[in-house]
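A single protein chain has been removed from this complex, and every other one stays in its place.
Each chain gets a letter, A and B, in the order it is written, and its residues are counted from 1.
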Amino acid sequence: MAKSISPRAVLGLLLALALLALPPVALSLGEPFYIGLASRMLVFALAAMSLDLILGYGGLVCFGHAAFLGVGAYVVGILGHHAAEQTLLFGILPGTTSGWVTWPLAMLCAGFMAFLIGLVSVRTQGLYFIMITLAFAQMAYFFFVTLKGYGGDDGLSLGQRSTFSDLVSLRDKSTFYYVTLTMAVLVGGGLIKVTRSRFGMVLRGIKENERRMLHIGIPTFRYKVAAFTLAGAVAGLAGALLANQANFVSPAMMHWTRSGELIVMVILGGMGSLLGPAAGAVVFLTLEEVLSAYTEHWQIILGPLLILVVYFARQGLYGMLPRRRADR
Amino acid sequence: MSAKPLLQARGLIKTFGALVATNNLNLEVHPGEIHALIGPNGAGKSTLVAQLAGELPPNSGRILFDGADVTAADIPARVAAGLVRSFQITSIFPQFSALTNVAMAVQARAGHSFRFWKAAGTDPRLVDPAMALLDQVGLGSLAGTPAGEMAYGEQRQLEIAMALATRPRLLLLDEPLAGMGREDALAIIELLRSLRGSYTILLIEHDMDAVFSLADTITVLVYGKAIATGRPDEIRANPEVQQAYLGQEAHPREVQHA
Partner (left out) sequence: MGIFLFAEQVLNGLQLGTMLFLMASGLTLVFGIMNLVNLAHGSFYMMGAYFAATLFKLTGSLVLAAAGAFVGVLVLGMALEIAILHSFYRRDHLDQVLATFGMILFFNELVRMVWGPQAYFLALPEALNGSVELIPGAPYPIYRLIIIVAGLTVALGLYLLISRSRIGMLIRAGASNRTMIEALGVNIRVLFTVVFGLGAALAGLAGTMAGPLLAVQVGMGDSVLITTLVVIVIGGIGSVRGAFLASLLVGLSDTFGRMLLPASLAEMTIYILMAVILYRRPQGLFPAHG
């Protein structure tokens, strides 16, 4: 075994250092704004990775992923709202701002919704699947628009961020950043493990040749539903983080263009690589930040740019990285 | 044959509009035999395989596997029972290595795949049997090659390895020699010969040399009907068969490219 350090390892090490050093560096430069931006990037990196699990590995082009994000966010928002108002949800449940309760609940709710949607939609193929996931996300979107008690169209402000213990306060930008980073690394790492497990191999096999999977005896339906559920749950967690990051939840989070943007992040970074889509999220938000500083009409640049990326750089950023020999 | 048939089709009918693709068909495949199914193009062989494998529901009739009615069972359930097909048009996982292709099939046999943590690629319970199967079909040296980059004949061998990995009790081989050169075909024929006794095989094949040298029993299908079933010499001597099928060709070998 060669002991030389691979370019990938160097890259990874530098990245880890940069991620850890970001808050103190930003503070010392007098630019705390960047800590918030970086947290937002990490949240979307997590969301993009969850989408990549089904899109990049399972070949399920979900055009409604933002709905799971939104549901996760609303769990935090609605429970926080009841906590602030001292009222009961459904007349029985008290509100809470405890992250120990709301974050897992966000995952549970989004996962359960994904499970139900998955049951119906993974039966369909290709374009039908794209459209049915879009339709379900629209249903969720309109559902929250009509929830006037929680602000309807205008959304809901978070009175305070989720609480964990007296030692860890998410109100502090740097703390929130590190918590988000921890979640992204743990869950993202977990997803990488999953894609290499037997379950992950089944997903890849379904994307490669679903008919063959059936004929070696694998009932693909249940694995697709399971993957959809898992991806929804992780997106729900990202949603809970996003609600905290923005101190705000609204139906706009679930707008179908948000789902489109999540797909863009995945493609931009390179499908089926998890780290690629995470980088794709960072690049997308950077692009948004840079372009919108330059002109308020930044989407007039983003649109054509997107077409060019799809046309020329289908492999995404990950495809441009130096490859490990074993990847072959 | 004395033993109970492993696979039985009883009164199978399948129509597409006015076309009767399977016409009140009866078929019995006995344990351990190589049973060949022959017939001119359009005789309904592929439609029959699709019904036996669970891809197409018959309009009426029953399919029994090892005594159990599997007419309504879905594809994975039939595979789990041991009824496994291969494809005329190569069906593999082109981006996976040959080893992973077979390991996937081993995994399918090794119980459910709701295992989210341990890496599958280094699991000896999957990799070792997969490697053994690759060796068995003669692809051991190509284990790391992406399946999509393998030669056509090698891909067909890989298909058979994948089918074997599911530990079938009955293999439905749909034209395993289709589109092959003579040399590749001979390799597959040898491979099938080596499987004799260990597996029950229902072989659909146009190559008459292969059929008559391999098969214990031959069923002749014409217009969706089984017109004759018997030992190779009986089939060769059957005037009805000669009339309907073999008689068309002076040299049966040439039938394969029809």
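Criterion: contacts are C-beta pairs under 8 Å (C-beta built on N, C-alpha and C of every residue); 3 or more make two chains touch, one makes a residue touch a chain.
Note that this is a predicted model, so its numbers are computed, not measured.
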Among the chains presented, those that the missing one touches: A
Options A:6, A:125 or A:286, residue touching the unrepresented chain: A:125
Per the touch definition above, residue among A:33, A:100, A:142 or A:294 touching the missing chain: A:142
Listed residues A:6, A:257 or A:286, member touching the removed chain: A:257
Positions on chain A contacted by the hidden chain, ascending: 61, 63, 120-121, 123-128, 130-132, 134-136, 138-139, 142-143, 145-147, 256-257, 260, 263-264, 267, 297-300, 302-307, 310-311, 314
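Definition applied: only the chains that are shown with their structure count from here on.
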Distance between chain centroids, defined by C-alpha means - chain A, chain B (Å): 44
Residues of chain B touching chain A in the complex: 53, 74-77, 79-80, 84-85, 87, 91-96, 100, 103-105, 107-109, 113-121, 123, 126, 144, 162-163, 165-166
Chain B partner contacts - residues on chain A that touch it in the complex: 193-194, 196-202, 204-205, 208-209, 211-220, 223, 226, 328
